[in-house]
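First the structure, which I've put down as structure tokens, then a few questions once you've had a look.
The complex is shown incomplete by one protein chain, all other protein chains being positioned as in the whole.
As written, the chain order gives the labels A and B, with residue 1 at the start of each chain.
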Amino acid sequence: MSDRSKLVDKYFRTENLPHIWCPGCSHGITTRAIVKAIDDLGLNPENVVIVSGIGCSSRAAGYLNFNTLHTTHGRALAYATGIKVSNPKLDVIVITGDGDASAIGGNHLIHACRRNIDLTVIVFNNSIYGMTGGQYSPTTPHEAFGTTAPYGNIDRAFDLVKLVEGAGATYVARGTAYHALQLTNYIKKAITHKGLSVVEAVSSCPTYYGRRNKLGDAVAMIQWMKDTFVEKRAYERLDEEQRIGKFPFGEFVNIEAPEYTDKLYQMINEVEARHEAGV
Amino acid sequence: MSKENLVLRLNRVSCKGCGICVAFCPTNVLAIVEDNKCKIVNLEACIKCGQCELRCPDYAIYLEEASGE
Partner (left out) sequence: MNKKALLMQGNEACVRGALYAGMRFYSGYPITPSTEIAEMSAVLLPTVGGAFIQMEDEIGGIAAAIGASIAGKKAMTATSGPGFTLKMENLGYAVMSEIPLVIVDVQRGGPSTGLPTQSSQADVMQTKWGSHGDNSLIVLSPNSVTETFYLTVEAFNLAEKYRTPVVILTDEVIGHAREKIILPEPGEIEIFDRLPPLEDRPYRPFGVEEGDKVPRFAAFGTGYRYNITGLYHNESGFPSNSQENAKLMLERIHNKLKDEEIIKYEKYQMEDAEYVFLAFGSTSRSAVAAVNELRAEGYKVGLFRPITIWPSPEKAIDEIASKVEGICVAEMNLGQYVLEVERIAAGRTKVSHLGRANGDILRPEEFVNHAKEYFNER
């Protein structure tokens, strides 16, 4: 008898478990949500490609039994673009962190959104660089602490949802590790959506972000998500005062727009046909 | 799938003792014990809701169909 669930046995490279993540790191929760979404959708694992960058979250790729590509820091979306264009039938999912996606990889992120290429991007946002030991990232809140923000972060933080919406993503959602069921649903919709989809998965780093900011242990950080994140429609009903210290989660964008590889191959097919006809 | 066929499994080797499953179990089935790992302490109370499996970062606790035995 296996000592792991059927889901884990089916989709994880169990010989590589346990994973490297710290006790209570929510990356394991989000990774399971991705796998659950893939299972629920019944995707053919042979056609699933997971591309990741560098950082704690990006280590997820190695544990998953799909076609997995652990790339360079920030570049996952560019690699993924090459893969998707080369074989549009593949389901390409990018796993990235807040620093990977929005700092060093920020340019690739906005341009992937602009192209509306059919990729699914899951951003594990724990508001810190965990792999290197707790430096502030573009999503570290203003005045929060990191090892490189020892007197409080003077930067202002990105709102990833607004960033990718502004850049042209056609499906955008935010979930949290606490709201793992809803998170799974957003990931399912993101994968099914034709175009560039981004799901921000609010994550917790008890080891670095939690300690530096005195947020308590792993449990307290998940509890914080439960207490702080309000489903978007409920959030919209709150008045300004009630919104203080609260954040919305849910679906923010879900629109149809021409998809990049569709347009590209439409053009290629037309040109090739004209060329073959000698026109 | 009927919940009656489900059994709660805990793989203590995989458990890193974070306590998330304990905190969010609605019926207090679980506890962190002396070795800093999770233990099923009140199985009778388990309603097989799957909240523990949903949020276990280490895939140590899960519900499984009993017919597998």
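To be clear about the criterion, a contact is a pair of C-beta atoms (placed from the backbone, for glycine too) under 8 Å apart; a residue touches a chain by one contact, two chains touch by 3 or more.
Values in this document were obtained by computation on a predicted structure and should not be read as measured data.
Peer 1: Need the list of shown chains touched by the one chain that isn't shown.
Peer 2: Within the full complex, the chain not displayed touches A.
Peer 1: For the chain left out of this view, which of A:T71, A:T96 or A:T120 touches it?
Peer 2: Within the whole complex, the residue contacting the unshown chain is A:T71.
Peer 1: Contact with the hidden chain only, please: which subunit A residues?
Peer 2: Residues touching the hidden chain, for subunit A, are 13, 16, 45-47, 49, 51, 61-62, 65-72, 75, 78-83, 85-87, 89-90, 107-108, 110-111, 264-265, 267-269, 271-272, 275.
Just so it is clear, only the chains that are shown with their structure count from here on.
Peer 1: Looking at the complex, which residues from subunit B come into contact with subunit A?
Peer 2: Its residues touching subunit A are 9, 11, 13-14, 16-20, 22-24, 53-59, 62-64, 68-69.
Peer 1: What residues on subunit A touch subunit B, complex-wise?
Peer 2: My answer: residues 1, 3-8, 12, 17-19, 21-29, 32, 177-178, 180-181, 206, 217-219, 222-223.
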